[in-house]
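With one protein chain withheld, the remaining protein chains of the complex are depicted in position.
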Amino acid sequence: MSTSETTTEDHEHPSDQKYMQIALLLAVITAAEVATYFVHIGAALIPTLMVMMVVKFFIVAAWFMHLRFDSKMFTRFFVTGIVLAVSVYFIFLTIFEFWTKG
Amino acid sequence: MTDTMSEETSTEEQRPLGVYTRPKGGNGWRDWVTTVDHKKIGILYGAAALFFFIIGGIEALLIRLQLATPNGTVLGADMYNQVFTMHGITMIFLAAMPLAAAFANYLIPLQIGARDVAFPRLNAMSFWVFLAGGIFINLSWLLGGAPDGGWFGYAPNSGVVFSPSVGMDFYAIGLQITGIASLVSAINLTVTILNMRAPGMTLFKMPVLTWMLFVVQLLLVFAMPVIAVALFLLMFSRQFGANFFNTEMGADPLLWQHLFWIFGHPEVYILILPSFGIISEVIPTFSRKPIFGYDFMVFSGIAIGFMGWGVWAHHMFASGIGPLSVAAFSLSTMFIAVPTGVKILNWIATMWGGRIKFSAPMLFSVGVISMFTIGGLSGVTHALSPADTQQTDTYYVVAHFHYVIFGGIIFGLFAGLYFWWPKVFGHMLDEKMGKINFWVMLVGFNMTFGPMHVLGLQGMSRRIDTYSPGFGFEAWNMVATIGSFIIALSVLIFLINVVVSVKRAKGQPPCPPDPWDARSLEWMTPNPTPEHNFDEIPTVESLDEFWHRKWGTDEEGQIVRVATAEEVCQDGTATGVHLPSPSYWPLIFAIGLPFLGLGLIFNLWLTLPGAILIVTSLYAWIFEPVDDPDGPHGEHHADEKEVSEEASDV
Partner (left out) sequence: MSEETTTGLSHNKLAMWVFLGSECLLFGALISTYLLYRNKFYDGPAPGDIFDIPFTSVSSFVLLMSSLTMVLALSALQKGDIRNNRLWLLTTALLGAVFIGGQVYEFTTFIREGLGYTTSPFSSAFFTLTGFHGVHVSLGIVMIMSLLISSYRGKLTKKNTETVEIIGLYWHFVDVVWIIIFTVIYLVPNPTS
């Protein structure tokens, strides 16, 4: 009945304790993000912020949104949206010379 | 979202609110306004689209009358702006897109062997919301003037300073409403195609039409939010004085052009791919050969869908986006001609060596190949940015996109109308009139848009309401105007054909199954399709499943008939098939939206009834079971799964 792309749902969700640990990690990263506002780290600032943002995004999507445990089909749709959005709007801002004249 | 909750409640409660009677099936008008049947919704889409097609056609005739002679006086400059703007809006958003949606709704479930779409009530909602949006935009004619900033609505020309009437407000809000319809329908059909295929129907056994429509739904899913943002920015600028396009404060009006064309170029493929899909069904059938290079056909469609996201700025070569951007987009635009060329090659290769029968659907399909190729070639001349700089804003561009949109899309949709008419209505359209329809349309089309190439290269600007004598524009403009009336005649022939054929079919038994010796699953059901589609969901073993059940090969490799169509087709007599129940709420939800729009434009109090209708219908919808246990579909209504669940609860 099912075809090749079948992936049945994994019912082994993480425990509540695991969720708390993840939330704690997110809180620590957020604290680090906010700390950059008070502590000056120079040229590394924007790359550091971006890395922390992406890590947070990834953690929420993988764990809280269960993408780690769920069908790849869901990830595909979400990633398609993100990749399209990032690439199209990156080009869009490039044409406006945003990165050079910002 | 809403269906989520309702399905949960469905088994537990039969009439949670108990204050309304659920609509029952039947054949009166009430059955049509409450229907959730994908076939009825498809027919509604088709009827509404043809209605708007005629309105948009009348607008086109007015434009051509105005331009027939120099210093035309048929329309004033202001009225001309409204008419050409509404012609574009109507043809693209209210005719071509919904006509493609008609085919998508009717045919996708049948081609993949399903009984309906994934969310039947959302499907009904999509149609009613689209219709509400279409009526809303056209209300502007009566309520202070139609949109006058072009269908592309370039800022700052679309702002209150340059367009003080309420027209562009109707544009911004009306297209937002039709956009909701497109997005919801796209999500619905995406889930349908992924989740509701018949046993054995892998993605690469789906007919090319379903594949192309699948790509279209994905494009809609990702492109509609972009135009939604653009329209919100425009609406907030006009309604609340936002400064998105206010150059005095340093805003950049090119923002609109970028957002519009980031949506707008995928939109071109949203329009053309259904037509490509239709002729990919028609050409193999009438060439009596399988489609040449099925995989290439599918992958080139996917490639077009992807690459369509990387070419938008070719609409903006003359807007000062800088030489690097122009060069990059020039290149990507030339690349996108490759997968399109692959398709054209494959259609021709499909016909090559086939025993071709030039019935009306086939004629229209060949029309697509030839006319679209002309439009594609003039498109390549736009891709070369130095040439494009000369062509921008001239009638050459108008000629180009009409060869693509009319020659590519309208011809393809007519091919589909002639091909699937017996499937939908149970009788054939008159073949002779169909052929006349094609030839008249082909002549009229080329007379109208062919001369525009010349006019454009001579320097005639598009969007102007008139021109002075002495530029050499007179003769070709007159030819184009005569051509436009010949197109109108061809559409009239189609309508007469419909009336004559319906009359002729009265009292006759429905036409036998499989009138064309067709190839895909939808023809396994009798004509017209019964309400439950398939008596029994077929198990699919190959591409062109239906054809392979009729034809096989003997020992010498010769193709021989192994079964007649009557033997293969189901007889449509199954009873007690479990179907979703009709509902009032999609319609009531849709009625609420125009009130919100009118409220924003005229008087905020009007939003109140709109909001009440929307909120009420949504909550009533959520608590209404998908399937009414007292529904009209026979005594065997409750399927076994439900019964067993109830049993286990006890």
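Letters A and B name the chains as they come in the text, with residue numbers starting at 1 for each one.
Note that in this section a contact is a pair of C-beta atoms (placed from the backbone, for glycine too) under 8 Å apart; a residue touches a chain by one contact, two chains touch by 3 or more.
Note that this is a predicted model, so its numbers are computed, not measured.
J.: Could you tell me which of B:Thr69, B:Asn246 or B:Ser319 touches the chain that is not displayed?
T.: Result: among the candidates, B:Asn246 touches the missing chain.
J.: Can you name the residues of subunit A that touch the chain not displayed here?
T.: Interface residues of subunit A facing the absent chain: 1-3, 5-9, 13, 16, 19-20, 22-23, 26-27, 30, 33-34, 36-37, 45-46, 49-50, 52-53, 56-57, 60-61, 63-66, 71, 73-74, 77-78, 80-82, 84-86, 88-89, 92-93, 96, 98, 102.
J.: Going by the touch rule given at the top, which residues of subunit B touch the chain that is not shown?
T.: 1, 3-5, 7-9, 12, 118-119, 183, 187-188, 190-191, 194-197, 201, 221-226, 228-230, 232-233, 236-237, 240-244, 246, 249-252, 255, 259, 262, 622
The definition used in the following text is that only the chains that are shown with their structure count from here on.
J.: Spell out the residues on subunit B that touch subunit A in their complex, using ranges where they run on.
T.: These residues of subunit B touch subunit A: 194, 197, 199, 201-203, 222, 252, 254, 258, 262, 309-310, 313, 321-322, 325.
J.: Show me the residue ranges of subunit A that touch subunit B in the complex, using the header's touch definition.
T.: Listed in rising order, the residues are 1, 3-5, 73, 80-81, 84, 87-88, 91-92, 94-97.
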